[in-house]
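Note that one protein chain is taken out, while the other chains of the complex remain in position.
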Amino acid sequence: MAVETFITLDRVSVKYPNAQDLALDWVSMSVPQFAKVGVIGNSDAGKTTFCQLLAGIIPEMIHARIEGQLQIDRNDTKQKPSIGYVFQDPESQLSGLAETVADEIAFGLVNAGLSESEIDQRVKRIAQELELTSILQQSPTEISGGQQQRLALATVLVVEPDILILDNPTSQMDPRGKAWLFEHLAALKKQTIFLVSDEIDLLCEFADYLCVFAQGKLLAFDIPARVINQADQNHWPMALPAVYQFAKALSKTMAGTYRYPVTLGRLKRVMHDDDD
Amino acid sequence: MKLTIEQLKIKNALTTIVGANGSGKSTLLKLLLGLYAPSQGTISLEGQDLKALPIKRKLEMIGLVFQNPNDQLFNATVLQEVTWSVRQLGLPVVEQRAKAALTQVGLEAELTTNPYDLSLSKRQLLAIATILAIDPAIYLFDEPFSYLDFPAQQRITALMRQLSETGHQVIVVTHDMDWLATQSDEILLMNQGTIQFQGTPAALFTNHDFMKMGQIAPPRVMQIAQNFGDYEVYLSIEDYLEKIQQKNL
Amino acid sequence: MKVQRLWSIKLSSATLVLIPAAVGINYLAKALAEGLKLPVWLGSIGTFLASMLAGPIAGAISGFINNVIYGLTLSPISTVYALTSIGIGLSVGVLFRLGWFSSVKKVLLAALVIAFISAIISTPLNVYFWAGQTGNAWGDAIFAALVAHHTPVFLASFVDEFVLDIIDKIVVAYLAYVIYRRLPNKLISFFQDESHA
Partner (left out) sequence: MLKKAPFSAGLVHKSSWTRHIDPGSKFLLMADTIAASMVFSSLSVNLGLILCLLMLNFSAHILHKSLVVLAFSLFLISTMLLIQGLFYAQNQTPIFTIGWLTFYQEGLQHAALLAGRILIITLSACLLMFTMTIGENTIYLEKLGLPFRYVYALMSVCYILPQMHANMRRIQLAQQARGVVGSGRLRQRFRAILPTLIPLIVMTLTRTINRSIALRLRGFESKQRQTPNWQYTYIFARGLHYLLFLGLLALLGGVVWL
């Protein structure tokens, strides 16, 4: 299947003023539209810089010297693609000027100048999707942490962005919250998604592509199975999915390859083929 | 937050506290440190009533690592952050203690860095070092892994093991079931301010009611096994492999 | 740094968001000082930091809004001291850029200047609204003693205010000096870049 390139990075480097090292170092990749990209790497690897660069926050709001080319095309119209960005810390996401959860969700729509009825409709729809309906009239500062994280996501999803960037949104969630978020993101079909997370098992199930950063360099950008196998062979200091470890221990490679599977579905197939 | 605990004894092991959000885990830690006083009943430490101890003596015996390091750091450099903690309790050999603790967490190269110029993961390591430098008998960790990156998680896990083997009591609040299944000696399950279960990881994962109560998902290896129709309890991949090999023999 | 930039009136988004944060810091610092029963107010530390980070105009606006909000929630009469807060915001911003917050010794001088400016603006307000008093027992005792010895009200009131201001502003200036130096690099350069843009 030929996939058209949507986002292209061509030898991109980023250096912050006063910094010694490059925050991003010679990064090249091309991402098709509607792809789901998992972003992994240890601290200081450049994940946040990468996300902020994609969102245009660098260099528009945070200044840095940039070399190379970043290009985002939109095939269907000439309009600039819209971007939704979810921060690690949900409190940062909230406008700070909304009396109710409903007002907070509507904020971006009001700014876009949408009609009253349209706003109302969209807020109700997204609230239902993200299980926020019962707290629409509460103050955003009085809801629980988990609800706040869902609200942060709602404020971004409600404007239906073309590109959705989430910088480690699950770091403070419990396992149920994490599973819920991944499930919800997996169901989104109209967005190109970049998701930074440490949840390697969930990421492998979710992502079409994984990219691995270390010290500003892009170590790998490929489908999860290839990335994980490569990471293990090269002893990269990162977590490996349980499925992979299990398959490796049993020496069960995927048919026609020397690679171990990284998703439950593939593992099942590998084991099943074996049984026959 | 209402917490009702009939009787609880924790002794020399790596103990994990699990439970849904709002079940009282953090409150229990703060109670153990003496930040909150119990409205009824007593907490004793090696036979001594916690209430009778002066605060500095308490902190010398019990160290609590908070979930978010950003709530605690305020000194000009990494080294000063740790020496401040040591001086605060009036302990001897300040510099040496501080440097040793920073080496233990792997921050020996950052001594003169402003704590807020560190990454979040390193900031959490620094917060852990401030406790290590004091070397209390009891370590309490409140969700220590949420900000640590993978190498740091491994380092801290090894450290916890080492601490518990050298006679320290380590108590960890975490949501990470894979970690708990492989690392924890004993588990406390909390629900609505009470302790519902105290026992081994295997015993916890055997009981569906408890798992439901704590909103606990089984470890990944059990999820893999369940995928193949095997509903036994496995704590690690090695566990499950052993079973498979036995079956094949 | 160029002069035009120092007085730039057009506020960036970052500055507009900084202003309520500074007001919040003022508010909580004051509450903290009260909670610790300290003999200082600390209620201008947010204004100091806003001025240092984003320039005198940002500081002045933070100070102004601080008193309006404070007046509309707790103590209506303190709204009039918005004028004083504007003066503090402007002077901190200018002194900071002149390098008066660069060493321990210079900060003391800066604190004296700021306390002087603050007292000069507050005195007429005190005379008009409070017959020259400040409401602080120590300061007002001095005021009463001076007036009893036929010192003109304005002068007595100025002394009353200045004695109190000097302690508060020295403490606040040193706190702001220390806190500013502990802020992460990224944070400082963000606001610098914003005012360049």
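Chains: A, B and C, in written order; residue numbering restarts at 1 for each.
Everything that follows uses one rule, which is that a residue touches a chain if its C-beta (ideal position, glycine included) is under 8 Å from a C-beta of that chain, and two chains touch if they have at least 3 such contacts.
Remember, it's a predicted structure, so these values are computed and weren't measured experimentally.
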Shown chains that the omitted chain touches within the full complex: A, B, C
Which residue of C:W41, C:F143 or C:F158 touches the chain not shown here: C:F143
Chain not shown, touching residues in chain B: 30, 33, 35, 55-56, 59, 64, 66, 68, 70-74, 85, 88-89, 116, 130
Touch list for chain A against the chain that is not drawn: 55, 57, 61-62, 83-85, 87, 89, 91-99, 103, 106-108, 110-114, 116, 139-142, 155-156, 159
Residues belonging to chain C that touch the chain removed from view: 11, 13-14, 16-21, 23-25, 27-29, 31-33, 35-39, 42, 45, 49, 53, 61, 65, 68-69, 71-77, 79, 129-131, 133, 135, 137, 140, 143-144, 147-148, 150, 153, 175, 178-179, 182-184, 186-187, 190
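The rule is short, and it goes like this: only the chains that are shown with their structure count from here on.
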Whole-Å gap separating chain A and chain C, where each centre is the average of the chain's CA atoms: 43
Rounded Å distance between chain A and chain B, as computed from the means of their C-alpha atoms: 29
Chain C-facing residues of chain A, complex: 16-18, 61-63, 96
Contact footprint of chain A on chain C as seen in their complex: 14, 17, 20, 185-186, 189-190, 193-194, 196-197
Residues on chain B engaged by chain C in the complex (per definition of touch): 74-76, 114, 116-117
